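Here the complex is missing one protein chain, while the rest keep their positions.
To keep things simple, chains are lettered A and B as they appear, and every chain counts its residues starting from 1.
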Amino acid sequence: MSDFQTHFASDSEKLEGWNRPAMIAPDGDGELLEVAMGPHHPSTHGVFRMDVALDGERVIRLKPVFGYLHRNHEKIAEGISYLASMPYTDRLDYICPITNNWAYALAVEKLTGQEVPERAEYLRVILGELTRFQNHASSIGFLIQEMGASGTPLMYAFREREKILDLFEELTGARMMVNYMRFGGCRVDASPVWLEKARQVVESLPQFLDEFDRLLSSNEILMARTQGVGMLPAELAVNAGVTGPMLRASGVNYDIRKVDGYGIYNRFNFRVPLGDHGDVYDRYMIRLLEMRESLTILRQALKDLPAGPVMDPKAKIRGFRPKPGEAYGRIEAPKGELGFYLISDGGPNPYRYRVRPPSLINLTILEDMCLGQNVADVVLIFGSVDIVLGEVDR
Amino acid sequence: MKTVEEIKSAIEAAVLGAAVEIVPNPSVSGQHSLRLAPGYVLDVAKFLRDDAELKLDFLSNVTGVDWPDKEVAEKVMVTRTVAKTVDGVEQQVEETVSETRKRVEPGFLEVVYHLYSVEKKHGPVVLRMRTVNRTDQADLPSLTPIWRSAEFQEREIFDLYGVIFAGHPDLRRLLMWDNFKDFPMRRDYVEPDDFEYEPTAHDAVLKRAQLHQAALTGQPGEEGRPEMGASQ
Partner (left out) sequence: MLGEGILKGMAETARNFFGSYFSADRMTTVEYPEQRIAPFEAARVFPFLVYDAKNPGDAADWEAGLRCVACQICEKECPPKCIYIEKSTGKKPDALGKPQFYPARFDIDISVCMSCQICVEVCPFEAIKMDTEFELSTDDRFGGLLLDRKQLAKSNEYYHQIHLTEANGVDARLAAEKAKAEAKTKAAAGAAAAKATSIAAAAAGEGA
């Protein structure tokens, strides 16, 4: 049997009651056209394949296929120490390495009960919000590029992203694979020179956001292509485990920064933008608004940053053996809820190390959103989910 | 939010006959879990999702864990009748000796579910299910009909651990290719070592690569270098 036939011969029609994708009856009596979009594809955000069955232009069936970037991160982590897994977490969602590091450090700190000094918490928030900003900027840029804007908004977003990456390189030594968080704090302290540069970058970003807004938000072509496309109802989103900007675009008020209040997020005054319709345009607008909220948090954090150490003085770099037990720690990563589930057996290596990848779980309802739409919209809907294959496949 | 004991009593009150056991979590996180027997899981899950107070409508994470067979050495006091000479007379005497007996505790595969509530903003509630063994009875009911987010995650556990989820709409491999045999995340997985030549290998890796080169081309390569035009 070909790959397609194995995919589409599933028994999903037999199940009653679960939230399965609606069946669309094809018009006419011709055969369905089966198209494999990917893995070599300029718009699939990485090595990702969608087996699409089309009736003319309408999507009848869509099955995502991935695993092309599977690097067995979870098994490698069982063989190396807790600290040595930290650089591997950089490479999960490689656009936002800081938040990956943070989620892992949070999970380990939940497991051991370590305390994080206040200055380290503020630095985590500053770098985390900078990461969120550059992630949303690239995500919007890539979405617009897939719409055919041939790179102009993307390059404007990347121009600002370069400023943020320069900040990361100056602080941590690497633009992307930062390896910055440690269990009990941060690896390196931020000098006053760096903080001044960070303030200047944060001052320059609102102007970019206004420009970006003027460039895109009232563009008629963008609105015609994205409004009403890829609607996701709120109950289905919650039931399918969707998190992050996708969930909030469907109108569900669930931001882990507000719900869990991890770190010191309870001290900051910021709003959570919510969407009305749950279509691609709402997801684009949510990301734009979240970038503004990130700047609000950044200004507050840079103002209130206290002096002090950045590492828990009792933290051990070598010979770190947490007591037996398990913990699940999660944060609001730019893509959704990024969680780490660790089971420790008292040894230097984790017994079970599990990454809860937001991109993978957000893809659960990709089929639901794309059914009945035109194949050209599949690329847009997929772009609005904002996935990174490093996280999906680990 | 209710404590683990309260949730247990609520489940036992709502679903008659449900066997729920609290699995304590020794770490500081305090995230104790509830172990469910596979028979009643679907009813318990529906109750947890629809109950007015708990409203656990959001399944965040599904994890597979492999607990392999454990060899346990126990000291057992064994009483035996032994022939012994006592005062020059052969007699049957009862002797109590301590012996170490080894037995194998069967392993199992475990699936852990982390539930949160979007409406009530509380969580996590941790559920666990265990298979009977790791070989022929490695199946569990699927929770995809209750929470759709389990769809891909249970597929991944099937792919990497070999747990068969009964009632899953589309149980295929997720990350590995469809014709792959074996379950990579299990603790006793043996990696294949017939990978292609690794340029900067040394000691054990180099020897292995040289052996494979020799097997491929019929003659040992120089430092493992593939010969030009050698059949691959």
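Following the convention adopted for this analysis, contacts are C-beta pairs under 8 Å (C-beta built on N, C-alpha and C of every residue); 3 or more make two chains touch, one makes a residue touch a chain.
Keep in mind the model is a prediction, meaning the values are calculated, not measured.
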Remark   = Given A:M223, A:L302 or A:A315, the residue that touches the chain left out of view is A:M223
Request  = With the full complex in mind, choose from A:L171, A:L209, A:L305 or A:C370 the residue touching the hidden chain.
outcome  = A:L171
Task = Against the chain that's been left off, what residues of chain A make contact? List them.
result = 80-81, 83-88, 90-91, 152, 156, 159, 162, 166, 169-174, 177, 179, 187-188, 204, 211, 214-223, 317-318
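Here is the rule we go by: only the chains that are shown with their structure count from here on.
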Message = Counting only Cα atoms for the centres, state how far chain A is from chain B in Å.
response = 28
Touching residues (chain side chain B, partner chain A) in the complex = 25-29, 31, 57-61, 63, 65, 112, 114, 118, 121, 124, 126, 144-153, 167, 169-170, 172-178, 184-185
Contacting residues of chain A [partner chain B, same complex] = 3, 6-7, 10-12, 14-15, 17-20, 66-67, 70, 72, 74-75, 110-113, 236, 238-242, 252, 254, 259, 322-330, 337, 339, 341, 343-344, 351-352, 354, 356, 360-361, 363-365, 393
